[in-house]
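Moving on to chain A:
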Amino acid sequence: MRSLWLLLLLVVWACGSEPQQQRPKQAQNLCKYSKLLKIVPTEKGYIVEIQNPEQPKEQFKFQLKQSFERIAALSATHVGMLSAIGQAQRLCAIPDKRYLHDPQIIKAVKRGQVADLKSEQQLSIEKLLAQRTQALVYSGFGPEQTQIKRLRSIGLTCIPNYEWRETHPLARAEWVLLFGVLTGQLDKAQRYFKQVCQNYQRIRTQPTLCNTNPFVISGYVYGDQWVAPAANSFEAKLYADVDFTYYFNESAGTGSCFSSIPSVLTNSAAVVLWLNPGQPTRAALLQQYPKYKYFPFFKKRIFCYTHNTNFYWECAAAHPDWVLSDLSQIRNGHVKKLHFYKELRQ
Partner candidate 1 sequence: MISFQHTVIGYQRPLISIENLTLEAGKVYALLGLNGSGKSTLLKTLAAQTPPLGGALTLNHYPVAQLAKDGNLRAQQIAFVSSRFDGIEHLSVFEYVALGRIPYLTVFGKVSAEDQQMVSETLKELGLTHLTHKRTKELSDGEKQLVSLARAFVQDTPVLLLDEPSSFLDFLNRENLLLALLKWVSEGQRCVLLSSHDIDLCLEHNLPLLALAGGQIQELLALDKKGVVSVLLKGAAH
Partner candidate 2 sequence: MNRKGLLLLLLALVLLLSCLLHIHLTEVSSSSAAQANVLWWEFRFPRLMSALLAGAGLSLSGLLMQNLFRNPMAGPYVLGINSGASLTTALLMLGGFPWMLHTIGLVGSSLLGAFLAAAFMFFVSWRVQQTTGLLLVGLMFASFTGSIESVLQSWASPEQVKQFFLWNMGSLQQLSAAQVPWLLTLFTAAVLWSLLLIRSLNAFVLGQDQAFQLGVRTQRVRLSMLAITALLAGSITAYCGPIAFVGLAIPNLGRQLLRTQDHLLLILFCLLFGALFLLACDILSIYLDSYFSLPINVLTSLIGAPYIAYLVLRRS
């Protein structure tokens, strides 16, 4: 009986002591916004911890002691983050040149200096090896792929990048720090990120010119449904930070939300602004879905980034301040210089 008590005491002590050990580590974490990324400096280098948002039990832990000269990226966003800290020259392979913006990188692909990997689904190990790849950054859609596991087994450092699952735009941009660690340019990345945060906060706290918050819808018809960013997504956070009242504020989730098309049609009379319709012109919108003409907001102001989609996908994640600046100008009605957005002509 006594030994049982002792055992119980031991268990309680063991449970209680564990968080105490981790606390100092958390204090050293360099990431302030991100819920998925932790970067902890150590004497020899950095410990990078990445949480898989789909599987709470899956955590990736990397001990990075030196930087990488040759990095392969599987998403345009990763390319943009490397460019943001001036390290794009370390790219040895890119996702698909059709979806890239940076003309320098596209040129390098055409010259054969940078390999075109096409897609995460049809990843070619041969191409990666031929490029003498040291590290691979992938977006980690769904469960871990066998191909990635295979690459790890031959000694390639494969790092998932879940920036697209963050719910705050600054948390997304904070993944730039990961690229800072990978390229040995953490100081530069930190300076960059600090600047972005300052810009972001400055725009956010600017006094607005009009008193009422504009009622805004986002998204487009996809198949039989209306698809838009959900209320807890980073897009919705951007809308909130420029004082938009977002149509899907009541929706659940941090990714996309869906709504029936007739319900959007009937409940959107007060919408004054339509963002991200997915097409760069009103004619293209009508060609894609002729019934858009019945939506009350089809005749209101519409802003898209799809006239230059690749630029948005490559650079928006690393430059949330630019996106916020665009939205703020759109909100105030005084459009001077938009980075990503364009108004659809009447």
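Following the convention adopted for this analysis, contacts are C-beta pairs under 8 Å (C-beta built on N, C-alpha and C of every residue); 3 or more make two chains touch, one makes a residue touch a chain; residues count from 1.
Here is how the candidates were picked: all candidates are chains of the complex that A comes from, given by their letters.
From a predicted model like this one, the values you see are computed outputs, not experimental measurements.
Enquirer: Going by the contact definition at the top, pick out the neighbour of chain A in this complex from 1 or 2.
Expert: Considering all copies, chain A is touched by candidate 2.
Enquirer: Tell me, which parts of chain A touch candidate 2 in their complex?
Expert: Within the complex, chain A contacts candidate 2 at residues 98-99, 222-225, 258, 260-263, 265-266, 269, 288, 290-291, 294.
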